[in-house]
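Data first, discussion second: the structure below is written as structure tokens.
Every protein chain but one is kept in place in this view of the complex.
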Amino acid sequence: MTLDTTKHAAQTPDAEQPWAELGLKQDEYARIREILGRRPTGAELAMYSVMWSEHCSYKSSKVHLRQLGEKAPENDALLVGIGENAGVVDIGQGYAVTFKVESHNHPSYIEPYQGAATGVGGIVRDILAMGARPVAVMDPLRFGAADHPDTKRVLPGVVAGIGGYGNCLGLPNIGGEVVFDPCYQGNPLVNALCVGVMKHEDIHLAKASGTGNKVILYGARTGGDGIGGVSVLASETFDDSKPTKRPAVQVGDPFQEKLLIECTLEIFREDLVDGIQDLGGAGLSCATSELASAGSGGMRVELDTVPLRDATLSPEEILMSESQERMCAIVEPGKVDRFLEICEKWDVIATVIGEVTDGERLEIFWHGEQIVDVPPRTVAHEGPVYERPFARPVWQDALQADDAAKLPRPATGEELRAQVLRVISSPNQASKSWVTDQYDRFVQGNTVLAQPEDSGMVRVDEETGLGVAVATDGNGRYAKLDPYTGAQLALAESYRNVAASGAKPLAISDCLNFGSPEDPAVMWQFAEATRGLADGCQILGTPVTGGNVSLYNQTGEVAIHPTPVVAVLGVIDDVNRRTPIAFAEEGQLLYLLGDTAEELGGSAWSQVIHDHLGGMPPAVDLERERLLAEILISASRDGMVDAAHDLSDGGLIQALAESCMRGGKGARIVVPDGLDPFVLLFSESAGRAVVSVPRSEEVRFNDMCGARGLPAVRIGVVDGDAIDVQGQFSLPLAELREAYEATIPGLLA
Amino acid sequence: MARVVVDVMLKPEILDPQGQAVQRALPRLGFEGIADVRQGKRFELEVEGPVDDAALARIHEIAGTFLANTVIEDFSVKVEVGDGADSTAVKAES
Amino acid sequence: MARVVVDVMLKPEILDPQGQAVQRALPRLGFEGIADVRQGKRFELEVEGPVDDAALARIHEIAGTFLANTVIEDFSVKVEVGDGADSTAVKAES
Partner (left out) sequence: MTARVGVITFPGTLDDRDTQRAVRTAGLEAVPLWHRDKDLKQVDAVILPGGFSYGDYLRAGAISRFSPVMESVIEQAKAGMPVLGICNGFQVLTETHLLPGAMLRNNHLHFICRDQKLRVENAETAWTRAYEQGQEINIPLKNIDGRYVADERVLDELEAEGRVVFRYQEMNPNGSLRDIAGISNAAGNVVGLMPHPEHAVEPLIGTGRTDGLGFFTSILKRLVSA
């Protein structure tokens, strides 16, 4: 086969090209020809097709995502916003934090271990590329029904993969989610988050500038794994009727990544790079075009210098390969030797593959012949944009009308007790320690809070105690009932979790997991959720720093519940002041903060007891959330509460149970006047938390809540070794614990 | 009781970090001349009853659906006769 | 280039939970009649130059000092000829 050079392409305008097989639409192909003024070469076609895929170009979601930037609240803490590998937030004392959540859903269904492992690897490199030392990971997960046989294949593999990779990198896992719902059958969601810390001056950006600067590819050799993975795996629906595609799944090498991290940090310390980019989806196509597009000049790359694992790879394949554990750096000529020396020290292969030119084109050569000559922006940043039609689904009204308030409720204290046990031991509400015990939460020696606390918290500065807290949340059931509210509830819950730990929420990242954008109903869900998130962030003053969109999570006609996952990052001046969830001190007073209304739509109770999903999700009042957060943070700073736990799915009883079991102490609860005990225990009204107040602080705490206008009602006292709801039931902690802890091991054994 | 051996190896195009680590270590230990190392798994199954075509077909199915994930791995099934020597090599599948 | 295969298995007296987990899962997947499963490692070494006695002796040494930990594992070395069929089985050591 003759090499398809740019010259050859110009001479053979009529050559047939497999644009459709590569996932391009007719008009997209025509646009490429128009941009280039000729037909693309094979290599150019490969680059455009992969960079213009849904996964890389966000072509269906872009028009909606814009709001996240446009409505972003003014926030001095934001140092780098949406658009870079990850956003960067100022946390004071000269430190900056970067964090981001991403999805690796489809690959994790096909090869759970490797899919999940490489998901962690990818997000860690994003954080590293910003100039930061990665300090923690989190993993929001969704699986099919807990008792479905395939869940037994997918879940253990995913968990082992996340642990296998993250543990080997030395990153503490400080939190996440495990949610089961039949809607995720065949479409598990594997989202991964990484947090990194740096000094302000260490921030690095992905851009190639400075004529004559060298382009260095370092890390693993390039192989044939994952070729086309990005477009095939991430943007097409699985369809059982067609012969199975054989997508090449990437295999992760966490050891290589660990070396890459240490090597890169040492390179940063010596200030040896001008620009840097990790290689993720779309491999070199993405890294070279994005670096060149963001920079000031052009770029010239000699593709045959790329170190290969498989000598038979074609130039197109090398450009598209998604081999893991690779990075690309722009380095001044005078610093190249030192750069290579550091790589050698860490046994990392590094190769100069090109340089920054004073032109405006990205040119790629293969054995001296030009095979790519493109304006890089057209590849990286000016991909197609779709205004996909969207429409409120016809079934939405009926779903919302199917009110959970009409479901039969427990009639006696005994029945209530039985339902409490059933809810708390249900797979979604039960202990997740079978999962979290497989993750190292201690490594790096800075973990202040980890699962099962409300947020994960790590110390940033040993001297001052400065720290950050992160929580992730997302409730697909709420979002299914009302995507706008559902997205805001995810935001509110995550925000509340961070505040409950005593940290001040600063910024968010999100992963938007939805079905096919080609379905107007799904597109409506997406539009609504995004609008809800943007509006919510505006009110809470927490800008979106970056995130990820995962579409096509559906099997045939059936999409997953719309599942926006929101991660909130907060800062705490002194981690000594953090608030744990454990009720540990006998005699302390329990206060319920916020208003409890009768809100059962989408609740854990309605799911577990009635297998029901209908009605409206809990109402959101973000101003109230903000007030609650302020109170929780002040209370932590001034030592007015010893424990706090936010209320979310499962309601008050879930929070009480978790805090009691964590502290090994019971609670005596008195139902406040005018409240129905069932509603008190199971309603999922937002904007609430339960706190444990030392008696000596009661007056001060009450005064603060009163002065600021936050409802705070005393509901009981920490006492004994049972949860005793006066006049209703008593539930010994031992019995509770056994039910809570047995469920997940029982299902997976 | 007969022994059937199932070998599972990563497909050639798939990265094998373990094999690579071993190969890179060899020269440091003073062993030169090994151009490549791949590391895989070996399962020894003790089969009750005769290892006839039906049994082999079943083991093939076990191998292809459970012992190996054919998205990334190839496997081969062999019946071991006597002590150590393999026979009836059944071709690798993908 | 010749291929030499080194198989490493846990000694029989050492508990092999991986093999056991596989064996326990089989009936659940509908496969009966497998009395025991042991899981080990298989290394495929691509050897530059001829695989003569000297080369084999060297590979034996690699296997016994590095690929296997003989405190817990046995190994065997085989030269692979042609495609797939093994020969020249060299006896397992401990």
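A, B and C label the chains in the order they appear, each numbered from 1.
To be clear about the criterion, a contact is a pair of C-beta atoms (placed from the backbone, for glycine too) under 8 Å apart; a residue touches a chain by one contact, two chains touch by 3 or more.
Fair warning: this is a prediction, and the values are worked out from it, not measured in the lab.
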Shown chains that the omitted chain touches within the full complex: A, B, C
Residue of B:A25, B:A54 or B:V81 touching the missing chain in the full complex: B:A25
Sole residue of A:L36, A:M51, A:V448 or A:A500 that reaches the chain not shown, by the stated touch rule: A:V448
Sites on chain C contacted by the missing partner chain, in the whole complex: 10, 14-15, 17-18, 21, 66-67, 69, 71-72
Residues of chain A in contact with the chain not shown: 160, 163-164, 167-170, 253-256, 258-259, 346-347, 436-448, 459, 462, 575-576
Contact set of chain B toward the excluded chain (per top definition): 17-18, 21-22, 25, 28-29, 39
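By definition in this document, only the chains that are shown with their structure count from here on.
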Whole-Å gap separating chain A and chain B, where each centre is the average of the chain's CA atoms: 37
Intercentroid distance (Cα basis), chain C paired with chain A, Å: 42
Distance between chain centroids, defined by C-alpha means - chain B, chain C (Å): 9
Chain B - residues contacting chain C, complex: 1, 7-9, 19, 22, 25-26, 29, 31, 33-49, 55, 58, 61-62, 65-67, 76, 84-86, 89, 91-92
Chain B - residues contacting chain A, complex: 10, 13-17, 20-21, 24, 69, 71-72
Chain B-touching residues of chain A, taken from the complex the two chains share: 110-111, 114, 220, 223-225, 246-253, 255-256, 309-310, 323-324, 347
